[in-house]
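A single structure is presented below for examination.
What you see is the complex with one protein chain gone and the rest in place.
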Amino acid sequence: MTLKNLNLTQLKIQITWFVLMTFVTLGLFGTWLAPYDPTHQDLSQSLAPPFWHSGGSPAHLLGTAPLGQDILSGIMVGAQVSLLVSLCAVALSGLVGVVIGLIAGYLGGRVDTVCMRLADIQLSIPFILLAIVMIGAMGPKLSNVIFVIAVTNWVTYAKVVRTETMRLRERDFVKSARVSATPIGLILFKHILPNVINSIIVIATLDIGKVIIFESGLSFLGLSVQPPTPSWGAMLADGRKYISIAYWPSMFPGIAIFVVVLSVNFLGNFLRTQWDPQSKK
Amino acid sequence: MTHRWRYLLERLIQAAVCVWGVSVIIFSITHFIGDPVQLLMPAEASQADRLAYQQSLGLDKSAFERYIIFFTHLMHGDLGQSYRFNTPVLELIWDKFPATIELAVAAIIFAIIVGVGSGILCAIRPNTWWDHFFEWFSLSGMAAPTFWVGIMLIMLFSVELRWLPTSGRSGMTSLVLPAITLGWYSTAVISRMTRSTLLETLDTDFIKTSVLKGTPSHIIIFKHCMKFMLPTLLTIISLQFVTLLAGAVITETIFSWPGIGRLLIQSAYGGDYPVVQGITVVCSIIFVVIQFSVDVAQFFLDPRIGQRQ
Partner (left out) sequence: MKFSSPNRFAALFLICALSLPNLSFSSPTGKLTVAVPSEPATLDPHKASNRYNYMFNSNMFEGLYVRNDKAELVLALAESVAIASDGLTYTFKLRKGVKFHDGSTMTADDVKFSFERAINPNTKNPLLAYIKTIDRVDIVNTDTVALKLKERDAIFLKKLAFAGWIVPKNYIQSVGEDGFAKKPIGTGPFKFVSRSINEQIEMEANEQHWSSVPKVKSLIIKTVPEDAVRLALLQTGEADIVAEMPPPLVDRINALRGVKTLSHPSGEIYWIVFNIKDGAKDSPLLNPMVRKALNHAIDKQSIITNVLKNQAVQISGALAPSVAAVDKNLQPYAYNPALAKKMLADAGYPNGLKIDMYSSVGRYTLDKDISLVIANQLKAVGVDVNLNLWESSKWVGDLSKKYYPMSYQAFGNTVFDPEGLMIFGLHSKAFWSFYKNDTVDKMIDDSLKITEQKDRDTHFQKIDKMLYDDASHIFLWESKILIGMRDKVNWKPQPGDNVYKFWNASVDK
């Protein structure tokens, strides 16, 4: 690697780290750090442009939304929803998927068949439809959004873990554990899981980005958290109406999503190259 | 040999059970979407009129009865009548499907050309500016929400530059923007996968020997490497194709593309149960058939798979 390339990679890592740290900080403390209450309305300031345009002011750095809400504050507080939804949904779907994958891969046979067919059924029902129905029936609350995404997202984890488990099952250290009558749970937890955890983490990291985008897609269809709770997806969807006269209500939340997801993807990619001995960097 | 046929039969039965499972689930959940009677009756309709309408749609019967009717019709290939348009669901699907297929195929072709192309480029020049640029490009492709990309493209290419139409399906030019929007994500995935698979392949002894032997690089890449990469690439591409069909919903909505995705969303919001059920059942059948074919192909190519117990 040349010096130039080394610096570039370092730079990428540093920027990614910075972005993710900001995201997490905002996600945890956004409400206190934001200059305004993002739900505060001020009709006289409707759609004020960002401060670098004429008509804009430093009072609202990134401009305002149609009802005068401060966009910068919306982005800072909206990080909470994105952080919460992505972490919880990924954790939940990961948990469910890993458990099913371990069981299906280890036990094989009928159990495996049932699990795989279940996965097929899950995959053939359009996610959007499921979301419309479940959110429609249960209401657009944060917990429901997390639940819907988790319910539809477990399959990837299950399939990857299953394949790996099937491979590991034939390895000597696992076989010897079976012979010595170790309980299955222990085998799975102590012997197999540690070996699949790296793949899971890579998938999970990339999934975080995917889920943030999923949530924004749900907002687009009106199926995610409702105002006044700010969320990047909702801001994007709301701003869509005004795109021809004001780009800032949609643009900045869109950039926020983009930057965070990009960083998360870099992170996931980085982890994959570190841990997967086969892929090259 | 009977062992193989038994596996096939088992898989076939499983596929059928899958489709049945989907039909049950989709049937039960559609009834939570809106209320066709309230959505399709105007404000002036009285309670009595609404009840009569409900009866005419058969919605006054119990869930079990309704499922039996739905299932028996399904077995005869009858997907029922659309509540909104009063036309057979199968006809509607038949009418709108080609548009979605056209879009998905165009998107996957775009994704393959740009994805495989950029992947190869990155793999043969790892860690150069090209590589970093495309890594950034493809990762960002996975980071931009589809509907955002779509609207931005319309604003730029249709409204500002006037190069392409804004919406609707009207010939090749109108296909460009929707295909790019839909295929954006898959391009990124395919690009990454091509790059990593190609790098792996380039590292094998066979290829290294070919390089030492002095085989021209284009033969190495396109003839030898491709052979190794093809199975993986095909799996990825087929998976992406299925994802595309699912992701078409948002793209079709933005571009007013008259396909199945848009019809599904409108029917879901319009309380048109038969259309929602029909589209989902058809899509699940297609999906299950693809899965089944892939499994069977793998089985016949690699007999070890059917032997685990």
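To keep things simple, chains are lettered A and B as they appear, and every chain counts its residues starting from 1.
Rule of thumb we're sticking to: a residue touches a chain if its C-beta (ideal position, glycine included) is under 8 Å from a C-beta of that chain, and two chains touch if they have at least 3 such contacts.
Because the structure is predicted, anything quoted here is derived from the model rather than measured.
Which residue among B:236, B:263 or B:288 touches the omitted chain?
Within the whole complex, the residue contacting the unshown chain is B:263.
Taking the entire complex into account, which one of B:9, B:109 or B:159 touches the absent chain?
Candidates B:9, B:109 or B:159; residue touching the omitted chain: B:159.
Considering the whole complex rather than only what is displayed, give the residues of chain A touching the chain that is not shown.
41, 43-44, 46-47, 66-67, 136, 140, 221-223, 226-228, 238, 240-245
What chain B residues would touch the chain not displayed?
Residue positions of chain B that touch the missing chain: 33-35, 38-47, 49-50, 52-53, 56, 84-87, 92, 95-96, 151, 154-155, 158-159, 162, 165-169, 253-256, 258, 262-263, 266, 268-271.
Everything that follows uses one rule, which is that only the chains that are shown with their structure count from here on.
Please report how many Å separate the Cα centroid of chain A from that of chain B, as a whole number.
21
What residues on chain A touch chain B, complex-wise?
These residues of chain A touch chain B: 1, 5, 8, 12, 108-109, 113, 117, 120-121, 123-130, 132-134, 136-137, 166, 209-210, 213, 216-217, 220-221, 233, 236, 240, 243-244, 250, 254, 257-259, 261-262, 265-266, 269, 278-281.
List the residues on chain B that touch chain A in their complex, please.
Listed in rising order, the residues are 14, 17-18, 21-22, 25-26, 29-30, 32-34, 126-128, 132, 135-136, 139-140, 142-148, 151, 155, 192, 196, 199-200, 203, 242, 246, 249-250, 264-265, 268-269, 276, 280, 283-284, 287-288, 291, 308-309.
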